[in-house]
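Heads up, one of the protein chains got dropped from this complex, but the rest are sitting where they should.
Per-chain residue numbering starts at 1, and chain names A and B are given in the order in which the chains are listed.
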Amino acid sequence: MLELLWLVVALPLSGFVILATLGRRLPRAVATVIGVGSVGLSAALVIGTGLEFLSSVQSSASFTQHLWTWFQVGRFEASVALRLDALSLVMIFVVTFVGFLIHLYSSEFMADDEGYSRFFAYMNLFVASMLLLVLGENLLLLYLGWEGVGLCSYLLIGFWYRDPANGSAARKAFIVTRIGDTAMAIALFILVYQFGTLSIPRILERAPEVYAVGSGIAVAIAALLLGGAVGKSAQLPLQTWLPDAMAGPTPVSALIHAATMVTAGVYLIARMHTVFELAPVVQMMVAVIGTATMIISGFSALTQHDIKRVLAYSTIGQIGYMFLGLGVGAYAAAMFHFMTHAFFKALLFLGAGVLIMCLHHEHDMFKMGGMRKYFPVTFWTFLIGGGALAAVPLVTAGFYSKDAILWYTWSSDKGNGWLWLFGLIGAFITALYTFRMIFITFFGRAKAKPNHSPGMRTQLPLVVLAVLSVVAGFVYLPETMGHFTPFADLLHTVVPAVPMEHVAFSTELQFQIGTALVPLLGILLAYLMYIREPWAAKNLAKDRPRAGIYRFWQSGWGFDWVYDRLFVRPYYYAARVNRRDVIDALYTLLARITQGLNILLGWSQTGRVRTYAAGIALGVVVMIAIMVFA
Amino acid sequence: MAIVFYIAAMVAVVSTAMVVTRLNPIHALLYLILSLLSTAVMFYVLGAPFVAALEVIIYAGAIMVVFVFVIMMLNLGEETVRQERVLLKPAMFVLPAILAAILGAELLYLLYYGGRADTGQGVVGPKQVGVSLFTTYLFAVELAAMLLLAGLVGAFHIGRRESERELTDTEGTSEVRRAQPELGRK
Partner (left out) sequence: MADIPVEHGLLVSVIMFSIGLIGLLVRRNIIFMLLSIEIMFNAAGLAFIVGSTRWIQPDGQVMFMFILAMAAAEVAIGLALVLAIYRGFNTLDADRASRMQG
């Protein structure tokens, strides 16, 4: 079964190839079967391989499948090899399983779209690229997948390309992530230069021997890798593309911009953890960036009107949590949060997608309201997802993962109280905006009427994801609640456990009670503001200074404005100045000179044989003169 | 024997000069034959009897006959003379003469400052030439054969009349022309 690992990548890829080449001619039913089926088969294969991997392979082991040698330059060899270990197993499970559910959902969501087969072709290519990213044995393959998902993200954000706004959102996402990708490429160059290989296990093995902790080159590599991760995972200061990326179809937002692609940065840092351990400064930076992003995006999410933008900002914030976990060395906790987040955020996006689909593509929450009656299944699953996002204690997966991260932020050697405090504030804000969204959308007076009710294929994924959003939390229970940690045990075969001193049992319990109470407070505040006293929220943003802050937060803390002034406008200005292409003028001149010479020599083309003969004679005279007299 | 060479040289130079100044092509041709024959004499005196024979037989004989054929075929007679009289003006000689004089001066300069030597006294007979031709220069001989073949084919191709060309046209294109007259007109 393990030998079939390559099929996990090959299936979605072949789905893409078939749909991309024959898509237009295939009937929709066939396109659905290929598009959804390829990912479904892949998911089934992952479960089979995963079970065998878990049962047969001992701890700290991995399975490597060498397929073929990609290319060889001098001593540098790049092989196409897949590597399955605990980390990549978790990733491919989420990618294929959540991916399958979202594909299934899309088959109804996109049913009336004219680009139906094109959509599934892109989605399949995305799944294949993402799988390649996480399964790649070397960083080059990882980078291939990295760029592949970036391409698919671009294609899918701009899927409805007829609207220029979507195209510009796609370009923005592509260009902003490119900044990070460039940093990452430089990191790869340095690694090749230093190690002569890009094989991940070999680099991780040799890095501690080559570099001392905190050595300059290790810091540089880690910082550049962090740059790539920041770009892909939409963290400060490259977070601006993700809210605009919501221009794509909702299933795309669920799969790419919530569950999988944006967490590639988290995966990268977890994968290269040894390098980050060697650069404590950068690892601290990871935690700080994560925390800052979380706070900033939380305030922005509080003020959004577009339901998808709320979710986008919350995605940025939750990835901020993952970064915080990575930064304090709690890799298992970060991956745990990644997994639960993939479930509940995909659920929330798909739930929002149901509303959007049935309400004539209405995105504004304030034009919905009272949707509880019309969409009972969606409401309850959305509530579960929202609860998980807000980390409602004990019953939701989000609580356990967030609690783990916050606990390790406090107790780890690398964490500290400030990070913990901001993490807690972030949790409060998260609960507040999540339930603001739920209350505005599903409670109160209905302001719109759905044109149809959602079908089986959209409801089933919601239910499955809702179940997962609850039970997924029980695979990593903290010490205070039975200490059942198969998830962490599995991951600790790949990443180190959190270095910490022994802390009293009661201390952990106290912190946990705090972590549990804070979201409840947030929910209570949301209840007061949006259900009990609906006018309170409206009045809050009426006065002048507060309205200004409101707008400031709504625009994402003015990052777009600053970047526009700092980079976009100067670039446009430079482009305008250079409209006539100064450099090109040189080449134009060259062409002009050639043309002039051509005209000059054209005159000698008289068509008279005797002139030509005279020319030859003259040439002979000159040549002999040179030979004789020179 | 030397005096024979100089006389032949004089005849050759004079008759060559006559070739380029004649108005009637037949006259020019006859002067050229004369020039070639005197060159053949020079060859003989210089000890190359085989080449002298070739000069007479092939150059003065065969090649010049082809000229005669063409001139006769085109019926270039009095009309050409009149035409040439108009075309050929003494002033036209000035520039080419200067050019040729410079070239000649350069070559003469080379002659007189490039070392001095007498011609050898021996005769290089046909046997030696033949041996050299079919051993050292065998490949070049093959090339020359190919060149002659190319000349033959080329002359045949260029010399065909338009009407012949249409007659020997492949039936395919004629078919098309008949079927689509407007295409043929184009």
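Assume a contact is a pair of C-beta atoms (placed from the backbone, for glycine too) under 8 Å apart; a residue touches a chain by one contact, two chains touch by 3 or more.
Not measured: the values here are computed from a predicted model.
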- prompt: Where does the absent chain touch, in terms of which shown chains it meets?
  reply: A, B
Message: If the hidden chain were put back, which residues of subunit B would touch it?
response: 1-2, 4-6, 9, 12-13, 16-17, 19-20, 25, 28-29, 32, 35-36, 39, 42-43, 45-48, 50-51, 54-55, 58-59, 62-63, 66-67, 70-71, 73-74, 76, 80, 83-84, 87-88, 92-93, 95-97, 99-101, 103-104, 107-108, 111-112, 116-124, 128-129, 131-133, 136-137, 140, 144, 147-148, 150-152, 154-159, 161-162
Field: Touching residues (missing chain, whole complex) on subunit A
entry: 602, 604-610, 613-614, 617
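Throughout what follows, only the chains that are shown with their structure count from here on.
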- line: Per the C-alpha centroid definition, the whole-Å distance linking subunit A and subunit B comes out as 83
- request: Note which residues of subunit A are touching subunit B in the complex, please.
  value: 614, 617-618, 620-621, 624-625, 628
Message: Residue numbers of subunit B touching subunit A in their complex, please.
response: 95-96, 99-100, 102-103, 106-107, 109-110
